[in-house]
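Note that this complex is displayed minus one protein chain, with the remaining chains in position.
To keep things simple, chains are lettered A and B as they appear, and every chain counts its residues starting from 1.
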Amino acid sequence: MNAFFQASIDGVLMGGVYALAALGISLIFGVMKITNFAHGALITVGMYVTFELYVLLGITPYVALPLVMVTMFVIGYLVQKVFLNPLMGVAGHNQLLLTQGLAIVIENAILVMFSANYQSVSVPGFETAIRLGSITINKPKLVAFLFVAIIAAGIYVLLEKTDLGRAIRATSVQPEGATLMGIVVPRINQIAFGLGIVCAGVAGALLTPTQYIYPTSGNTYSLKCFVIAVFGGLGNIWGAILAGLIIGVVESFSALWLGGSWSELIVYMIFILTLIIKPTGLLGKKG
Amino acid sequence: MATLLKAVNITKRFAGLTAVDSVNLEIKEGEIVGLIGPNGAGKTTFFNSITGFYPATFGSVEFDGHNITKKTTFQNCKAGMARTFQIVQPFGQLTSLENVMVGAFNRVESYAEAEKVAREMIKFVGLEEKMNAIVADLTIGDQRKLEMARALATKPKLLLLDEVMAGLTPTEIEECVELVLKIRKSGVTILMIEHIMAALMKLSDRVIVLDHGKLIAEGKPQEITQNERVIESYLGRAYKKEA
Partner (left out) sequence: MSTARIQEANGHAAEETNFLGSFLKKVTISTSNGKLTLPQIIIIGVISVFILLTPQMLSNYRLNLVISILTTAYFAQCWNLMSGYTGQFSFGHAAFYGIGAYTSSILFVDFGINPWIGLICGMMVSGIVAALIGYLSFHYNLKGDYFALATMAFCEIFRVIFKNTKALHAASGVSIPFSKKFALMQFGSKAGFLYVAFIMLTMITFGLYKIRRTKMGLYFVAVRENEDAARALGINAFKYKMIALIASAMLSAVGGTFYAQYYLYIDPTICFGNTVSISAITPCIIGGVGTVFGPIIGAAIIKPISEITNSALSNFVGMNMVVYGLILVIVIMVMPKGVIGLVQELRVKMGKKKKTEG
């Protein structure tokens, strides 16, 4: 019974971080209809930005978060402006390949700059775990979960309650119509991509206290985030969050029962089943 | 004359919305039947249901003596049913000749033979000068003609034309009317959705009218233009617009 609770808690906490990264994919797809294959690489970028702030300036990951967000937003904004805006409206596979190409560039540029060595960050006061009876709760994961909740809520408010959010939503439904309404669609695209990348970067930053940092460390999450975004319904933010939590729990239980290395398999199978049975995902609109 | 197409009670629902509601239609061999109605009346959906693009929710379709209700589009094409699209659907990066050859392969196996059929069909619609042009570079009018050539190359018994005259110049419409008559002469039965009433009056033996998914009138073109319900729901407005 303890193992059951333990797995549930671990799953939910991990799922929160997945959800945030997947939310970024879903947002980008929802607005631009771009499948961003560079998402995993940008998660890694988030990790290294956090790591560098820690090493060079001694800023701990949680304090560094606003800086990471700004950096990632600028990166995302520029990537959309320079590489993706010129491709909007051409055959979809070109965008797919472009983000794949960017992923290769980013991942290897990191390798050139930082070498393949494993790095890690430790946050004073967060090395210990919280104990509740025989159940342990990993502190950094708990904190990460709280941050995810705050940031997800922030994005929700931004999208639903602000003019910018309304412009983003209008663009996602009907870019041509949005243009007629006086919305500068390319700029909205840049902002949306920036926000999506903020999600990836923050997820990366929040993972730093609990995992090693190396040039391909974000890749593990890349396909998983797609799985979650599709499972939840591409373009649907609540779907991404719900699916993230579900996948987190599923992964944690399959690791418990089948062993860690097989849990990935279960996740991919869920993905394929989703594609076959309901490609619009859990909360996706029909057709 | 024998019945070529018999659609009974065709109903198509999309998530609660009834796009086509119990429509019955019988077409005899050699006829040209016009299908009119306001935008969103369910005309194209009706086409899609008959040709198997989106199978109907209810109802049955009999074609050339066979029940084809459950058949898919490509099977219906093999059986002798060809169509054009409201929004042209060319194979953009292929040449005119290759586009029409794709249709021709519906009946022939060898490349040389398909090429021969395709050349004939392209001449038939009057596009021989654009034989080797990339189709994406053609004008909309030429693309529509090409789409007809492509459909005809499948050697159909029934040709369904979905607004082939939309967006054409008056001269092109003139040519198109001639072309449709020529097609009928070659022994192909035609069911056509059209908004250009003048052309339809000239062409059709019979006109059927859809409104809100329901068949509201059926008869000779002259009868239809005098039908109160049709004027109210469709013609009145359409005539005013065209004038």
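As a convention for this text, a contact is a pair of C-beta atoms (placed from the backbone, for glycine too) under 8 Å apart; a residue touches a chain by one contact, two chains touch by 3 or more.
Just so you know, these numbers come straight off a predicted model, no measurement behind them.
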Handout entry: Touching residue (missing chain; options A:223, A:250 or A:282)
Key = A:223
Handout entry: Residue, one of A:102, A:155, A:178 or A:255, that touches the chain absent here
Key = A:102
Handout entry: Residue among A:3, A:153 or A:265 that touches the chain left out of view
Key = A:265
Completion exercise
Interface residues of chain B toward the undisplayed chain are 51, 53, 72-74, 77-78, 82-83, 85, 89-95, 98, 101-103, 105-106, 109-111, 114, 119, 123, 128-129, 131-132, 150-151, 154
Exercise for the section: Against the chain that's been left off, what residues of chain A make contact? List them. Expected result: 35, 83, 86-87, 90-94, 96-98, 100-112, 115-116, 215, 219, 223, 226-227, 230, 261-262, 264-265, 268-269, 271-272, 275-276, 279
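FYI, only the chains that are shown with their structure count from here on.
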Problem - Rounded Å distance, chain A centre to chain B centre (Cα mean) - result: 48
